[in-house]
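As you look at this complex, bear in mind that one protein chain is not there, while each of the others sits in place.
Lettered A, B and C in written order, each chain numbered from 1.
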């Protein structure tokens, strides 16, 4: 891709950075909870909240990717569209099993 | 869509029918296990195998859908491609949380 | 376990059999949809509903198992309780990744 190409998610870059900073903060909060020996179930509740936040980021990035890279590739060339679908499906498969 | 349209997965229709018949058989096998009061963990192992088989069917259908319907829609019209991506993302979101 | 032992879920055996029969019916319904070449996204919606129903069965069986087999084993003997927990955790790990 050339230098002027902009990946789709750039439009919501600040939104993603903000969400990832919050997730980073959740990781730090979990360290405090473990260090303070908080109750396991309370820690698990926080880990689950963090996992959900990560899943939301994954799904958001995937949507950006599909509506920009995959659609653009398909419009440019049929084979290129297929290749991008295969690549996206590999990511979706890993995501579903994660 | 007109009468001559063929959904993508038709090419592997027999494969999907075979897999779904096997899944139906697994559902019957589970009923026998519950009826015979098999050990819970053994039943859970079978339920997990069945869930995996269903996930594989989901991912296969999704790949067919994306490489046919989504790519074709994108090639026909940009807006139509976007609409198909939105629809596919809704299905993926449900799948990831299922 | 001796002949008189009753696995925990027996109390809700009819409920599980009914749910598994419904799941078997969903597997047959999916075969009809594929055979009729229904729209992929509609099929995916049904597969997701079926996966959710299976997950609910898994979680129900797991709860029965833990509140009967695991608790009873722990009360009988500490080591036996640990062994049952290890076995249950293996099932939970498979379930989370399925």
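The working rule: a contact is a pair of C-beta atoms (placed from the backbone, for glycine too) under 8 Å apart; a residue touches a chain by one contact, two chains touch by 3 or more.
Keep in mind that what you see is a predicted model, and the values were worked out from it rather than measured.
Though it is not drawn, the left-out chain touches A, C in the full complex.
Among the residues C:17, C:38, C:53 or C:85, only C:85 touches the chain that is left out of the figure. Although one chain is not drawn, its touching partners on subunit A can still be listed: residues 6-10, 13, 16-17, 20-21, 23-24, 27-28, 30-31, 34-35, 37-41, 43-45, 47-48, 50-52, 54-55, 57-58, 61-62, 64-65, 69, 87-88, 91, 94-95, 98. In the full complex, subunit C touches the hidden chain at residues 55, 58-59, 62-63, 66-67, 70-71, 74-75, 78, 81-82, 85-86, 88-89, 92-93, 95-97.
By our rule, only the chains that are shown with their structure count from here on.
If touching chains are joined by edges, the resulting network of the protein chains shown is an open path.
Taking the mean of C-alpha positions as each chain's centre, the chain lying farthest from the centre of subunit B is A.
Between the Cα centres of subunit B and subunit C there is a gap of 20 Å. Note on chain placement: the centre of subunit A and the centre of subunit C lie 30 Å apart, centres being C-alpha means. Rounded to whole angstrom, the centroid-to-centroid distance between subunit A and subunit B, based on C-alpha atoms, equals 23 Å. Each of residues 55, 58, 62, 88, 95 in subunit B touches at least two other chains.
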